[in-house]
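What follows is a single structure, written as structure tokens, with notes after it.
One chain of protein is taken out of this complex; the other chains stay put.
Let's look at chain A:
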Amino acid sequence: MKNKTNSLSQEGEARPSRCPDNSAFKQQKLPAWKPQLNIATVLSSFFLTGAFCLSAGVCLILSANSVREIQIDYSDKCSDCSKLRENSSNWNKECNCSVNFTLKEDILGDVFMYYGLQNFYQNHRRYMISRSDAQLLGRNVNIQKSYCAPFTTYQNGTPMAPCGAIANSMFNDTIDLFYNLNSSVIKVPLLKTGNSWWTDKNVKFRNPKSYNLSSAFAGTARPPYWQKPVYLLDEENERNNGYVNDDFIVWMRVSAFATFRNLYRRVRRVEQFADGLPAGNYTFRISYNFPVTKFKGRKHVILSTVVWSGGSNPFLGIAYVVSGTAATLTGFVITAIHLTLRKKKTYF
């Protein structure tokens, strides 16, 4: 073939031959690997997958089992407060309640304190988009153009800071943990900061630039549901105030599901809590502000440790174990089929 094309091109010098190139690509003869399933590859893939999944699953389950977790639903225990909060006119009346619980074992290691909400659809589309990231970056922007509506400005034109439904509905219970040791009550030291992503705290959320916070937020008003303006979120710590307040940042990270938990505090590992929470009686003192009854919601407070594989949820491990088992079983099935059909010529 090659010869012919050569001679042809020599002859027809005036016009190039229209003979297609004899290249591997154009002739569809590219060197190719053609994977072919045969009994060896099939069986080995099944068994290898099975083995891998099983072992990984066992590890995951073991590690998930090492997690200690205590979850306390306080929406019923503070029924008075919840009734109070049902009427929104009582918004500035304080209401406190305490919840006691007992740790039978020590919780060792880093202990994280979460608040959990049930049936709170943070992932509702219109709720989710109701925020202005530009505003939270400290930029002086016209939030009218953002998606914050209707939580943008008051009737008089004063803009809300921060604007939007997410910010407006921020979880505002305060929870304190007390350790009851021999009738003395020790307040468990909790860390307010460091609970959000570093990038959120340092990049994504910025306070407007000014000599102090209150002047930075001058000309703005707190969102309607808030009890205090944004620059008073944490009066003790300047760096945890305003938009960069950890609680605020955590809240602004919209949860994926209607039932969720948000990191609230971490136990500061000092003194008797250096190894974690020792066993004993504890009390949560809760300043109950966040109404949940109108959407049939519930509130929890959760104490938990964390391992490399995440929280207490053992699902991943189970998934691995199950799929590993399935793969192994399938492998056996295929082996059986193969053995019975070996006399016939099987094609895999």
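One rule holds in what follows: a residue touches a chain if its C-beta (ideal position, glycine included) is under 8 Å from a C-beta of that chain, and two chains touch if they have at least 3 such contacts; residues count from 1.
As a working rule, contacts and distances are computed from a predicted model.
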UniProt protein name of the chain not shown, from "Phospholipid-transporting ATPase", "Exosome component 5", "SERTA domain-containing protein 2" or "UREASE ACCESSORY PROTEIN F": "Phospholipid-transporting ATPase"
Selected residue (touches chain absent from view) among A:Asn65, A:Ser79, A:Thr102 or A:Asn123: A:Asn123
Residues of chain A (touch criterion as defined above) contacting the omitted chain: 1, 4-5, 8, 11-12, 15, 17-22, 26-28, 30-37, 42, 45-46, 49, 53, 56, 60, 114, 116, 120-134, 137, 139, 146-147, 149-151, 165, 168-169, 197, 199-200, 203-204, 225, 250, 253-263, 294-295, 297, 308-311, 313, 315-316, 319-320, 323, 326-327, 330, 334, 337-338, 341, 345-348
